[in-house]
Structures are given as C-alpha cells and as structure tokens.
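Other chains of the complex are left out, but the ones given are in their true place.
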Amino acid sequence: RDSIYIVGSSTVFPFSTAVAETFGRTLGYNTPKVESTGTGGGMKLFCAGVGVDHPDITNASRRMKASEFENCQQAGAKEITEVKIGFDGIAIANSKSAKHIDLTLKDIYLALAKDVPDADGKFVPNPNKTWKDVNAALPDAKIEVLGPPPTSGTRDAFVELAMEGGCNSFPELKALKKSDEKKHKAVCQGIREDGAYIEAGENDNLIVQKLVSNKNALGIFGYSFLEQNADKVQGAKIDGIAPTYDTISDGSYPISRSLYFYVKNAHVATIPGIKQFVTEFTSDKAFGPEGYLADKGLIALPDAERASVAKSAKALTPMSKPE
Amino acid sequence: MSKPTLNAPQAPVRRTIDIVNASLKRRHAQERRFRRIGAIAVALGLAFVVLLFADIVGKGYTAFQQTYLQLPIELSAEKIDPAGTREPETLSTADYMAPIRAALRQQFPEVTERRELRQLYSMVSVGAPQFLREQVMENPDLIGTTQEVWVLADDDIDMLVKGQIDRHAPEESRRVNDRMLGWVEHLEEQGRIEKRFNTIFFTQGTSREPELAGIAGALMGSFYTLLLTLILSFPIGVGAALYLEEFAPKNRWTDLIEVNVNNLAAVPSIVFGLLGLAVFIGFFGAPRSTPLVAALVMTLMTLPTIIIASRVALKSVPPSIREAALGVGASPLQTQFHHVLPLALPGMLTGAIIGMARALGETAPLLMIGMIAFIVDIPSGFTDAATVLPVQIFLWADSPERGFVERTSAAIIVLLAFLFLMNLVAVLLRRRFERRW
Amino acid sequence: MNITVDEMEKMTGAMSSAELASERHSRTTVGDFTAADPRMTCRNVDVWYGSKQAINGVSLDIGKNEVVSMIGPSGCGKSTFLRCLNRMNDTIDGCRVTGSIQLDGQEIYDKSLDPVPLRAQVGMVFQKPNPFPKSIYENVAYGPRIHGLTNSKAELDELVESSLEKAGLWKEVKDRLDQPGTGLSGGQQQRLCIARTIAVSPEVILMDEPCSALDPIATAIIEELIDELRANYSIAIVTHSMQQAARVSQRTAYFHLGDLIEVGETNQIFTNPQHRLTEDYITGRFG
Amino acid sequence: MYAWTLIVVLLMVMALAYHLGRKRAIASAGGVTQINTLHSLPSYYGLYAAIWAGLPALLLMGLWFGFQDQIVTSLVTANLPAEMLDGQSSGRVGLILNDIKNLATGNIVSATVTPEVQAAADQYARLARIANWAMWLAVLAVAVGGMAYAWLRTEPQMRARNRVESIFKFIMITFSSIAILTTLGIVLSVVFESFRFFQMISPLEFFLGTNWSPQIALRADQVGASGAFGAIPLFTGTLMVSLIAMLVAVPIGLMSAIYLAEYAPRNVRSIAKPVIEVLAGIPTVVYGFFAALTVAPLIRDLGALAGLNVASESALAAGLVMGIMIIPFVSSLSDDVINAVPQSMRDGSYALGATQSETIRRVIIPAALPGIVGGILLAVSRAIGETMIVVMAAGLSANLTANPLDSVTTVTVQIVTLLTGDQEFDSAKTLAAFALGLTLFLVTLVLNVIALSIVRKYREQYE
C-alpha cells in the first residue's frame, strides 16, 4: 500500500478530504483514500489492529472513548496521536420565508424532550404541541423539527449540548445531576418519539431542502450547511446568540462541539506521507481561521490552542488514555 | 342421414347474434376503456421518466458549463524557470499561483488590504495553477511572455455567474459579498468572464472543490464494476435458470431452490453488503473499496433477478419446440442452446437489463464494503480503489457546497446516459431474437 | 387401391409449373359459384402473405342451410380462404385481403365493420387444435360466458355438457372436466375445439379439417353433428377426405395453387368433374 | 497487466487446442468423409481439448495468484535480519514488508532506506520476477499438458459430447448452488447474532410488541431512546409502504405491459419498453429527493386543501415513488411473457367472437400468469428491500398506524440505520438488525412459499 487510508466521521469527512486532496495535489504523494464510516465505525476499524489492512487515521466528531482506546491498545496500536482540528456548530434553522425564530436552550428542551417536568416538578410525557405551549412568546405553530437520527454524531452533540443545557436550566434538574447522574441523563437527553421530532436521515442537504418546502418546520444540521444556504434558511438565535463563525469560534454560541482525528503512530514510519499529511492538516493555511478548511465550514481553534495542537501533532505526541 | 330432429338441441330461444349485438355496446365500451387504461399506463410510465428527467436535467445541465476568468498573466522567466534550462522538473514544480494572483492584483490595483486580497485571490480556483502549469509545460515558449489566459473560476463565482446565487439578495444571505460582486461585474463588463464547456467534469476524478470535481473516476469505477457484474451474473444467472428449469429433477429440493431464489430477491441489498464484507473481504481477503468486491456483491444481488426472469422466459417457450429437437436426437443441452435459449433470450435480456440497472443505481451494499470513500485517482483496473456513480452522487448530495447541487444532477444525467447506452445494446439484441410463434 | 409411382409421377407432373402456365387460360373457376340463398358471398378475393399471393381472385358463395366442402392439395390455400371468411387473417402480420366478402349482404372487410359480432356469427374450428390452457369445462364455457349466452350456472353446465356431447367427447371427459384441455389426446383436443365453437351457436361455421385427427367413430359423430347443424346454419368445411366431402356436403369447391378451379354440386364434382385439374385430383384419389 | 497477456495467450492456446482436437478427431475417424464413425461431432472433440487446455491452467493461475505473494513474502521475511522482526507483531511485519514492496516497485517510501531494507527489496523484486516467469511457464505447461492429454485420448469411441456436456452441466449445477450458498451465507451471518438478540430480548416482545425504539445507549455515557424492541410497527410499515407501491406498480406495470405487447405498434413498443426500464435504474437517492421534496409536500398541500392533517413525511409519498421505481419489474417481465403466449391462443379466442380485451383478460393473462407473478414477486421483493426512499421521504419513526398519511418506517430502513451508525456487537441495538434481517427473511420465505403454491395451482401450460 502506498497511500494513506483514512476512515471515520462523516462530519469530519469534508475537511479530511479537502486536506487529502491538497496534500495529494501539492506534495506529490498519492491522494489518501478517505472513507466515511461514522465516528464509531471508524474507531472500530482503526482500533482493529496494526498493519497494511488497517486504517492509519480515523476522524471523529467526538473524543475517543476510554473503551475504544483500550481496544486500540489491545490490538497493538499502542501509540495514538490525538489532533483536535476545530469546532463544528450545530444550527437550528427554518426557512427564510418563514418568520425568524429565537429560542433558548430551555425552549428546545421543553419542545423536544421526551418527558418534561410539569408544574409540580413531576415528569409527564411531553404535552407541548405548539411552540406557544413551550413559551408564550413563540409563535403558535406546530412543533416540527427535522433532525439527524441517533446514529449520527450531530445528534449526540445536539443532545449533550442543547438538550442537557436546556434541562439544566431547571435548578432541580441540575441538582439531580449531582445526586443521580443516570436519572439526570435519562430525563435530560431523551428525545420525544411522538412525531414532533422527525428523524430525517443523515443527509443535511435534504433537511435544508425540506425546510424550504415546509415553512413550519425547523431543522437541525451542521453550520457549514447553514453558511452555504444562507439564502434559503436562517439560523435561530440560541439564548440570544446567532450562529456565526465568530460566535462559534469564541464559544459563545452554545451548541458547538470539537472535531478530531487520530493517528496510529505505528504506521507513521512505514506508510509514506502520514507525517506530511498531519503537518498539512495542522498548518495554518489549512485549519487556520483564514485557511481553506474555514472555507469549507470548519471553525478554527483559538490561536493559542491551534499552535499547541500543531506542535504536538507534528511531534506525534501520543495521547494518554481518555477519561 | 338420420332425421335432423332426432337429437337436435332445442333451438336457442334467441339467436346468439342478438344476444351478442345487445351486449356489444357494453363490451366495446369495455374494450375502449381497457385499451385507454393501457395507453394511460404507458403514458404514465413514460411521463414519470420524462418528469424525473426534466427534473434532473433542469437542475443539472448547468454543470456542463464552467466559468472561466480571462487574465493577462505574465509568465516571467525568473519566477518560473530561473535557470532557463526549461527542464520539465523545474517547470512542474514552479509556483503558478503567484502569476495568477499577480494578474488579479493588476486587474484590481485598488485592492491592497490583506483581507480583501484574500477575497480577490479566492475568485480563482485552487486548481487553476495546475491547468496553467499544463499549458506552460506543453508550450515552454510561453515563458517570458504575457498571455491572456482563461483561468478556472472558483465555485462561488461560478454559481454567481450561472445565477445560482441571487445577485439581488441581501449581502448577508449571499456567499459572494458586494465587493466580490463588484469585481465580477467589472470583469464581466470587460468580457473577461465566460462560461465554457466543462471538460473537467468528464476528465477528472472527484474533488472537494466543485469546480474541480469530475465524474471520470466514478464512471470508470461503475464501468469496471458493471462489466464484471455482467460477466459474472449473466452466465451464472442463465446457467442456474437453465439448470433449475430444464434439467433439475422437479422435486422438493428444486422447489426449495426456487423459493429460495425468489426469497433472495427480497433480501435487503444492505444484507448483501454485510455478506460481501464478511465473505469476500473478511474471509477471502479481497481488497476493500474495489470494483472487484463491488462486482461480487452486485452479482449476488442481481442473480435472483436474472434467474427469475430467465426462468420465466424459459417457461414461456412452448414444449413442442423442445420435443421437436429431442425428437431428431438433439441432446438436452443442444436442445436448450439451439432452440430454447434463442427463444427465451429476450426475456433473459430483460432480466439482465433490470438487474444491471439496479446494480448501476445501488448504493446501500456498497456502504458496507468501503466504497463510500473519497478516491481521487481514476481506477485503472478491478483491484484499484474506486467509487461508483451512485455513491459519488450520494456523497455529492451530502456535500454542503452549493456547486455540488448541480453537479449531483449532472452526475445523475451521466449515470442515466450510461444506463441508456447499456439498455440500447440489450434492446437491439432483444429485438433480434424476439418472435411470436 | 394402391397407386403406383408412375401414376403419381403423372399426377404431380400435371402440376409442374410450365404446364400450369400454359393452362392459365383455363384457371377461371368452372361451375356455378353462386348459391341460391347465400349467407356469405365472396367475389374476386385475393390474399397475399407479404408479397406472395396465396389466393387468386376466388369467388364463392355459401348458401343457407348448406355444407360447402373445400378440397385441394396441401398448401393450395384452403385454410387461407377459410380464415378470410371471419377475418381471422387480421391477426397474421403481412396478410392482405382484397375483393369483396359479404355476410348477409354486409361487407365484412368494411372498415366500419366490427369483427366481434362477425366472429360470433361465423365460428371457426382451426386446423391445429388450440385448446386454451384452461380446464376442459372452461374451454367450452368460454364463448358462452363472454357473450353472456346463459343466465345461470346450471344453464351453462347444461350448455357445456350438450356441446361436448355433440362433439362426442362427453363420455371421455365427464369425470375430468376440471383438468386442463391441453392434457387431452390429439383427437380429443380437436373435438374439444369443435365443442367450444358450437357452444356459441354461430350461424356460419368454418371447419378446417375438423376430423383429421379423429378415428372413424368419432368422425361419424362429427359428421352427424354437421348434418344436424345444417338444418339451421351454414357450414364450410375443409377436408382431405373426399369420402367425407361426399358424405357431408351439398356443394364442393376444388382449390389448386390459390385458384378456385371448380365448384358445383358435390355429386357432380365427384362423378363428373369438368376441369382437368379436378379430375386429376379426384381420380388420383379414386384411381 | 501481465495477467491479462497470460490470459490472452491462454485463450490462444485454447483456440489452438480446439483446432487440433477437431482435426485429430477427424483424422482418427479416417478423414472428413468418415466422421459419422465418430461418437460425437468433431467440434465436441475440439471443445473437449480446449476445456482440458484451458480449465486446469486457469485454475492453476488462480491459485498462483492467490499464493504467489504469500510465498514470495515469506521468503523475503525469512531473509530479513532477525533484529528487524524481533518482538514485532504480525501487523508490524506487514508494514515493514509493505515498505519493502513499495521500494521494490518504485513507489514512494515512508522513511529512510536502510541497507537491509534495500537488500530485501532487491530480493523481493528478484523473487517476484522469477515467480512471474515460473507462473507463465507452469500455466502454459499445464495448458499444453491438458491439450496433449485430450489429444491422446481422442479416438472415435470417446464420448466427447457427453463429456463436454457433463462439464457444462456441472458448471450449471455449480451456478445454481451459488444461490443456495448465498442463502446459506446470509442465514449464517444473521442467525447467531439473532440468537444472541433473542437471549437479551424476549421473542415475545419482539414479535408482539408494538413499540419500536431501539437506539439504546451503546456507551456508558450515552443516553439512548427508551429501548423498546417491538417489531410490529416495522412490519406494518413495510407492509403499508410495499402495498402502496404495489398499488401503483402493478396496475400501471401490468396495463402498460398489456398495451405494449398487444395494442401498441411494434416500433412504439421497441422504444417505450426500454425507456420505461430506465425507471429501474435511476439511483434511489434521486427517487428519495423526488419523494421528499416534490411528492411529499404536494400530498401535504393537497391534504391541507382537503382539510386533512398530513404529516410532512408520509408513507404515501414513499410508497407512491417506490411504486414508480418498480414499474419496470412488472411491466417488462410481463410484457415478455405476454408476448410469448402463442398466437394460436389468441386466434382461438378471437374466433369465438371475443374482443381483444376479453381475450387478454381471460386467455392471455391466465396463460402468462406464472411469468407475471414472477415479475410481481420481483417487484414486491424490491419494494420490501428498498431503503433510501423511505429514509428520505417517510422518516425513521416507527408508528403503528394504518393511516398512509402518517409517517412510518420499514424493516430494511431500520436494518440500515442500525448497521451504518455506531455498532456494538454485544448490544441489543446492533443485534436487533440481525434479528430483523432474519425475521424478514423468514417472513418473505413464507410469502414466497405461498406464492409458489398459488402459481402452481393456477398454472396454465399452453400446448
């Protein structure tokens, strides 16, 4: 094998492929083969072993889990370099021809949670039918949210950030986290299954287009799609913050997550170009705020963090076991 | 002769013809209705094709053109070939982006601020230097001159020029801001912007840049996959059908096989992907993401279709033909190959057409065997990593860039053209063999 | 009763094309082709298969309550002519019919004429038995059903039984009416097709060698049937058995290579043929 | 590259063998005039020789390709200095060898080239070259040997046709068994996982439960859905979507088949048929977009006009579009069989005074029924197995409903979603996909058995 083999997250796929292409075009190496397998699938392939048949790099839209790290260790992939490449914002948007809508995390939680606390704090199946039921300030429209299915990393992130965030706006629920973490998760992260939340497949373009033809619906998808389709859909402000490059980058926009890739150090010496690929990826002209990945919708890390990431990536510093 | 009345039936109370005539109006109405329903059905079928086509072509035809910017580019000898050796090595490693950028700056001297300059540079594609390099390498005499060169525009500019981005939309909901719009309009006034036939689309592999993305890799991938699928599945399918229908003893065991084959047709395609992953890649160690494995999976998937269609076709050949051949001492195999197969061939080809069409359009099982991958290089064999048209379409359809929307449709057009070509061959064959007896 | 090779040579020699050409002048029909009370009248009927002419200007009537038999060497156009009479030739690609064929004074090749009632009126038994791939019962019940000839299941059962009975098949098949008609022996299939045709009581019946696969007993039953049907209907029958023609028909037409050579009273044709070709044919048989 | 030339050479050897075998047979019979003393036609002796020349050689070549690299690699490995391999896992060794191979074939290499590696690469290149030559020699030797064998055995009494035909028959049996093997493979690959699934989830819940929400947490820190595994809504969803699809496809498909085969002029048929067949080949993504963005909103708007509450994802939209997709399965196959019904059947019916449509409905369709049912079965199968359209147009939520205006999901959609995301083979979630697969397999099996017996019952064999 004479080319790098990359697997993993479909969210990172557009960025990884952009680097792969530039890498192939400018550095004279063969263009890496990038497979979109989803974060979990990628981890599984990546941690299956060392050797020509196994991938060199896996992309992830979340950190590697301790269990996955263990798997890697057992399969002989002892040294793994973790590279954080930037942020991905998750936008909640509706059609441009509909009224602009501003939400709080609490609204989101109340609109989409499976069970919500009623007036006396008891959990009842979510009774809210319209946005007005959720919050009197919101329009009297049916709750209809198109979002990714549970298999997608976007969904994981949405649940963790938006739903749990909204959940924690209830003090008693926030307290629950300390006392009974499991229960807290269950009540905060469960998404209703009664049709108000529509699992629309993993194609974000489809969600965008469905929004165009359905004015009532809201959609949940990655920031890059919002940016590309700014003439068709508008992002809702969350807690008063609009999803823009700057707000996501500085962390004020609440629903954003980090993206990573992982390198199998054992392959670096024997598969041509891995080091150069990592260098290319972590160069400012790629993942910097002015870099070509920014054009593709990646939101760059803050300068300082970027520099340190680039440094340890170049050195291929192995990660320690994640907690 | 005996007396005619002896056993004569009671003469019908009414003549048949009266009864017939009485019902004729109703029956003719029925006939007309039936016929009209048939015509409507065909028309509907055709209308669906036309509708889908119009939809796809309407969205995709613009992708066959690509926007270029004309820039006076100074190919200074010092920059490109300082030693003046004209060695290909030097020429190919030279920086061609610089002269393009210089030309842009020269067009818009007022732009100096760094951020603005970046925007200005972003008007040409990152792939533009590559084409300039090719031109120079082909004709090294250009070095040292200033040439009016058509360089590839960035996808945003392309979208703008093609009207996919609304120039009158408010700036914040437009990917091209007012400043860039001004530059574009300036260039347009000078006649320096032109849409040309998009050769890149047909000659290049995929890319993350819409303007550089081509279908050639996926097309070749599909070609290899389908070629191998056809080579494998048609003979195997026909052979199996022949055996099951004509040779195998008719017993529970063959009934089981028949049910089994029918049932395989209902197995979701992704399960074939699972099987391929486990057997071909896992067990036999065939290389992942290759037309070879894809073709093997597709073969398993299309076999039931071909077997069923072929059996149906064999069944409809009248037994007297077989008897006639056997009667002059032809062996069963000769009977089949000389007489039955030619008569059944149209039906078998139908099976092949439908099976191949499905194999050409299928994505799900390929997800399992690693074909949903970013592969730039155009495959040149069955064991090169490749992707195929529907997967390419699937990937492009999921890309955020606006430029991929039309390219997705264009790729579908190419796929359909491929399909038509395939059908055409089969249809010509089918027509040769079709007859009534 | 045997004929020698020499005799045969002579016979076939008589038909060699050179000689035929010289006889061309005499190939206009001999005898009176009209019937006193015609149901069907054909005038100058030509039939082409593609560019090949299979029938040359044949004129012939089929009278009320009469049986007309058509005889002639194999390939002379008997079936072709018969198929013209209920427009069955419509279904053959490239088959063209010109001239006038009338049923009760109505031109049947008229554009406006509906072949459906025509064929209900002019029934046909084909040369090759072609039972439907259905049960025996359904084969016979098919016609009455589509025309709505019966009003109840019982009536239909009765009609099926009587039709099979008339065709001499009832005894053989009454226990297996629900079995496929295609699983019958050749002669049984032929009788099934006859039963199927008479079940709709057509007024003109065209029979193309209805007894070719039948043994003498079954043949006798069919001939009896024909005789009986004649009381009400008109029948045209193609046969290779001159005895049969003599037994069942009132008039006989002799065809030769697409021409209607001679037509007349059956007795007269067989005892005193006018045309040399007719005579050759008949004596070839009887000689 | 070399493999192709070798195959071409092999084909030429086979052609030669055919020619020689034929000539030899004729000669052994005593010349052209005596060939009727041969048991079979001379060409069968030729074929016999060609098979002997080609088949073993091809087999050998296949084996060689399978093992050459392994053997050469192990030779090279054996020669590598021990310290390079000490304590290395096999994967690691593979990587080192990969580097050596890259060097040997002139590809880019990763790191600095040590002398040992260089030496190994040279050795690899040399061995590969030798092996390549050896393969040529061996394959051609076997081919010529096979040819010679056939040549020696050629004599007038040899039952060449029978032998050739047995080989063909054997090949055909092999082909038929592929279907069985595939089934076996599928069953084997789902049955164990299903078994484990049913150890976790009671079959009772699975088969009788009406609540489907399988996305339970895979990881400790994840929160999934409620984790209900009642498969009934999936099967009803599958049923509904397939039913709607069949309601579209069968009438349109069958009627257009009838029209094309019986009414339409020949040239209309020869154009319309392949054009309609294109419907089967349009990628499902396209149909998915069409269903989700054109048909579903249309239905919703129409429903709104009629005062109905229509979900924006509806079974109806997915079913309608799926129906369009499978039209050709019904129409083309039916068209072929209708066309194959002998003309004498039509003649028989017309002669009784049947109209064309009566003939078609009462004679031709019954006669063509086995084929038509075959086409319909294929179409049903395709409908059951389709995923993309449903994912895009009908959503993923498992509603137990009989209302086609509601959103539903299907078995295959769930299989795909469960298998393409994060998987964990000891979680009921992933295993559920296999249980679904197995159940679907069995359900369709039963349906097929029923269909077969029905077809048997109504089968009408012409002639």
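Here the chain labels run A, B, C and D in written order, and each chain numbers its own residues starting at 1.
As a working rule, a residue touches a chain if its C-beta (ideal position, glycine included) is under 8 Å from a C-beta of that chain, and two chains touch if they have at least 3 such contacts.
Predicted model, so just to flag it, every value in this text is computed and none were measured.
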How is the whole complex made up, in copies of each labelled chain?
A x1, B x1, C x2, D x1
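Note that in this section only the chains that are shown with their structure count from here on.
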From chain A, the most remote chain by mean C-alpha position:
C
Measure off the straight-line distance from the CA centroid of chain C to the CA centroid of chain D, and report it in whole Å.
54
Taking each chain's centre as the mean of its CA atoms, how far is chain A from chain B in angstrom?
32
Could you list the positions in chain C whose residues touch two or more of the other chains?
116-117, 120-121, 146-147, 200, 202
By residue number and range, which residues of chain B touch two or more other chains?
20, 27-28, 397
What are all the chain pairs that meet the touch criterion?
A-B, A-D, B-C, B-D, C-D
Can you list the residues on chain D that touch chain A in the complex?
89-92, 94-96, 98-99, 102, 107-111, 213, 215, 218-219, 221-226, 288-289, 292-293, 297, 300, 311-313, 391-392, 395-397, 399, 407, 417-418, 420-423
Under the stated contact criterion, what part of chain A meets chain B in this complex?
10, 13-14, 16-18, 20-22, 24-25, 30-31, 33-37, 96, 202-206, 222, 224-225, 227-231, 234, 290, 292, 295-297
Which chain D residues qualify as touching chain B in the complex?
161, 165, 168-169, 171-173, 175-176, 178-180, 182-183, 185-186, 189-190, 251-256, 258-260, 262-264, 270, 272-286, 289-290, 294, 324, 327-329, 331-333, 335-337, 339-343, 353, 355-358, 360-361, 368, 370-371, 374-375, 377-378, 380-382, 384-385, 387-388, 411-412, 415-416, 419-420, 437, 440-441, 444-445, 448-449, 451-452, 461-463
